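Each remark here refers to the structure printed beneath this line.
A single protein chain has been omitted; all remaining protein chains appear in their positions.
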Amino acid sequence: MLAAYAVRADADEPLAALAVGEMDPPNVPEGWVSVQVRAAALNLHDVWSLRGVGLPADRLPMILGCDAAGVADDGREVIVHAVINSPDFVGSDTTYDPERSLLSERYPGTFATQVRVPASNLIDKPPELSFAEAACLPTAWLTAYRMLFRQSGARPGDTVLIQGAGGGVATALIVLARQAGMRVWVTSRDETRGARAVSLGAHRAFPAGARLPERVDAVMESVGAATWSHSINVLRPGGTLVICGATSGDNPPKAELTKIYFKPLRVIGSTMGTRDELISLTHMLVATGVRPHIDRVLPLADAAAGFAAMIASDHFGKIVLEP
Amino acid sequence: MLAAYAVRADADEPLAALAVGEMDPPNVPEGWVSVQVRAAALNLHDVWSLRGVGLPADRLPMILGCDAAGVADDGREVIVHAVINSPDFVGSDTTYDPERSLLSERYPGTFATQVRVPASNLIDKPPELSFAEAACLPTAWLTAYRMLFRQSGARPGDTVLIQGAGGGVATALIVLARQAGMRVWVTSRDETRGARAVSLGAHRAFPAGARLPERVDAVMESVGAATWSHSINVLRPGGTLVICGATSGDNPPKAELTKIYFKPLRVIGSTMGTRDELISLTHMLVATGVRPHIDRVLPLADAAAGFAAMIASDHFGKIVLEP
Amino acid sequence: MLAAYAVRADADEPLAALAVGEMDPPNVPEGWVSVQVRAAALNLHDVWSLRGVGLPADRLPMILGCDAAGVADDGREVIVHAVINSPDFVGSDTTYDPERSLLSERYPGTFATQVRVPASNLIDKPPELSFAEAACLPTAWLTAYRMLFRQSGARPGDTVLIQGAGGGVATALIVLARQAGMRVWVTSRDETRGARAVSLGAHRAFPAGARLPERVDAVMESVGAATWSHSINVLRPGGTLVICGATSGDNPPKAELTKIYFKPLRVIGSTMGTRDELISLTHMLVATGVRPHIDRVLPLADAAAGFAAMIASDHFGKIVLEP
Partner (left out) sequence: MLAAYAVRADADEPLAALAVGEMDPPNVPEGWVSVQVRAAALNLHDVWSLRGVGLPADRLPMILGCDAAGVADDGREVIVHAVINSPDFVGSDTTYDPERSLLSERYPGTFATQVRVPASNLIDKPPELSFAEAACLPTAWLTAYRMLFRQSGARPGDTVLIQGAGGGVATALIVLARQAGMRVWVTSRDETRGARAVSLGAHRAFPAGARLPERVDAVMESVGAATWSHSINVLRPGGTLVICGATSGDNPPKAELTKIYFKPLRVIGSTMGTRDELISLTHMLVATGVRPHIDRVLPLADAAAGFAAMIASDHFGKIVLEP
């Protein structure tokens, strides 16, 4: 089958670590199922894999790709939940499984004609969503859904600040928060990105670190060190900071413990989401008409062009591959 | 000052119990403030008061009206929170005060040139809302906001069933739930009202008691006896029934206790809302552009015409009085 | 293997429907495991099964028993979680599975030398608990743990009223609530049972329907129709009624909808508990030294004597069978 995969790690030239070619389809263990991929979406996670981050050499070659929608063996149109749990995990929140992995970390990813996953990782693709649209959801959009609607405590009418208007999670946060009736503010180091955030639905965009007109109810944080003190300072007493990443580093100059307990604040870590939350996200898109913005759709054979665009930040919206 | 008030109770001819005329303005106790009413909205509660329900004879004459927006003595544009707490109440959720009352129950209501309330019952009217729009919020819309966003546990993408598409709370529920990203279903005994609900934003309307295509996550119940078993039956396991009234009676043929514990379900009583929730509601309207639908605006002197329309159900949206 | 099982349904003489004798051990499906039962505890559920309630004729003969502790094939000492989920169920709260059953309803129960269950239904038996003590936990005590610590919202210092001091769940509620720092009140139609409840840890016992000295924060309800209005009336505004059964019928004369929404109140259905909650319960017993009170331990061959005692209500505490 055709696949796009990492053959080695190259921290400086990630594109040089990518291969696109024929591979044998992986065998399908007991309890797993095979899905014909109809669309798969790129995430920065895939570029990090090419750089060797999170993908040790002894797992190579590894088919990349976390996000996919396709058709199961029984003809059912499905979206693939990208979080693979340990078979021994029995808790109620699957994001708490310390042995969890994303597709393309331990098990072959979605940039291929077929992908195989545990049967419980499939959810129905609503007919209202195209395969390309559906393929955009399982990573960035699911992360955003859980941050806003399970972790933040924010209700319609509350003000949510999204730090760093550029990335895939931030984009999904803007669209989902606006749709859910929140007041949406973003920060960005780049005026163009701020304007783009407003075009997506943000009520206002501010420069990074700006003094805000008033305190906010919740902050969505994925930048980390560079924005941490700002996030802490702009929250109202009793407000919530939800953090899903730390792209600028995870050790800010000040940890701000005093403000956390004295104001007081809540800091909630969040990573990906559960199968139930992915289902709710698809229902929300159907109920509202909201759709992920797709920058371009490429054949899987041209995966390198998609990676090149993502590495150059030469895109606005998701890049989708079709096998 | 000009006021519309109940002079007696008339269960059969409520309009005959209404007077519109001059009254002395009530004095303003320590800690209370006076508000120049700019707009006040009618609720069915006002008609019930004329019928003598909830308004004993020894409190007559009583100025009617729960809902108002206006201007405080210091020039601040305000919305009046209609729930008056006992001065001794010190808990954190003011709807739990057993001594609470609505304006027009113990203290003179809002259908007058002036109304006086405890200072903490005023919230800022956002400039984006007109006085007439703002006056529609403190009763039906606040009740709906709390039911959906505090009590129901429903998240964007969840399906919410609203029983009885006609009344003021149901209308607000439809608009708010749709705006917040939920799938909104309604039931109605009347096809016209069902169609109207769809025009307000409901995804689907069903006849009362209809078998639904699938189980729902939450039911908003204000009908009571006539719909109770249907509400219990259509919920998914773990679902939530929020109840704010029982217009068809409060003793259904079956209480359905077995289904409540075996399915299992949650039944959450809800009444009005807190000051904080009223603020959040105004923020939500500003953030989303949603506005209450106003059927007509009348001068306070023509209050009887407004009551007549409400008694005849000859309206779609709120009836607003302007002093 | 030796087993105690229902051979028919006998509504009037349940003991006549019981057989104790040799049966072939059931085969063990893929993903299930076999456990050597060391102790199994009786519940009223087992008597109801003999009467034919919840156990249709086409499933007979059926080995009875929900509760067990024993030794798995690999030598691990285990407690058996009695709730068997559908293999297709994928939600996060297993008590919401509409296809769930208890052991002895669809799958052979625990009154036998061996019982087989899905592997994820086993939890570790702490060495601090004997097999007999451990066998008392999975039904009544698990139900009580979930009602109090997940559903009631009651915190240490709150007052909890337990309706009907007699049964297995009520006994567990008394002991657990007292241990957790709550003020524990019970009602009983029988003075002796009330006194017994106080000996178990209740602070006070009242006659059924008694006027209480003050409103309570939570009511634990398993009686149903006979106590429903009392439960509703004694709650403080904002209080919570948790219901797990309705032994006196599920259709009270008044459903009390008005009080539910006007006071307002929460009514939470609860049934059994999750595997995680069963683990927490065992940890609580180890941390506190609390143990279930065991009335008597009988050999499995004498199961009929145990059933006879339970039918005659001639016991105080759990009746345990040892194969």
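The first chain written gets the first letter, and so on, giving A, B and C; residue counts start at 1 in each chain.
We take it that a residue touches a chain if its C-beta (ideal position, glycine included) is under 8 Å from a C-beta of that chain, and two chains touch if they have at least 3 such contacts.
As the structure is a prediction and not an experimental result, all values here were calculated from the model.
Across the whole complex, the hidden chain's contacts among the shown chains comprise A, B, C.
Which of A:15, A:60, A:246 or A:301 touches the hidden chain is settled by the complete complex: it is A:246. Contact with the chain not shown here comes from a single listed residue; of C:59, C:76, C:189 or C:203, that residue is C:203. Summary of contacts with the chain left out: across A:90, A:260 or A:286, the touching residue is A:260.
Here one chain is not drawn; of C:46, C:67, C:133 or C:158, the residue touching it is C:158. For chain B, the list of residues touching the undisplayed chain reads 90-93, 120, 274-276.
In the full complex, the hidden chain is touched by chain A at residues 91, 93, 95-98, 224-225, 228, 236-238, 243-246, 250-252, 254-271. On the side of chain C, the interface with the absent chain consists of residues 145, 149-150, 155-159, 176, 178-184, 203, 279-288, 290, using the contact rule stated above.
To be clear about the criterion, only the chains that are shown with their structure count from here on.
The distance from the centre of chain A to the centre of chain B, each centre being the mean of the chain's C-alpha atoms, comes to 40 Å. Multi-chain contact residues of chain B (touching two or more other chains): none found.
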